[in-house]
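One structure coming up, written as structure tokens, with questions to follow.
Only one protein chain is missing from this complex, and each of the others stays in its spot.
Right, chain A next:
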Amino acid sequence: MIVRIMGEGQVRLADSHLTELNKLDDELLAEMENGDGPGFRRTLQALLTEVRELGDPLPDDSLEPSDLILPSPDATLEEVRELLSDDGLIPG
């Protein structure tokens, strides 16, 4: 499974890691929906760290579609919320 950390690159992750990442990911979603900014930042950093540690980075010149995408490390709760709004990443 290929995971992209926006603004950072892609990593290849074994599917077996998904369960533990899922917990953090769901937590992140809940914090985003609840507007818990500090919690969101903490969980995002934890999730990114975990993905970086568990995954093998893909070379920059490889172009593989990402199965999962994570916000960039400095993304704010508002930015991610905007990304996930109806308009999506590209308006219209």
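Keep in mind that, in the parts below, contacts are C-beta pairs under 8 Å (C-beta built on N, C-alpha and C of every residue); 3 or more make two chains touch, one makes a residue touch a chain; residues count from 1.
Methods note: contacts and distances are computed from a predicted model.
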Name per UniProt, for the chain absent here [options: "Thiazole biosynthesis protein ThiH", "Fe-S oxidoreductase", "PspA/IM30 family protein" or "Hydrogenase formation protein HypD"]: "PspA/IM30 family protein"
Interface residues of chain A (partner: the chain not displayed): 3-4, 6-9, 18, 21-22, 25-26, 28-29, 32, 60, 63, 65-72, 80, 83-84, 88-90
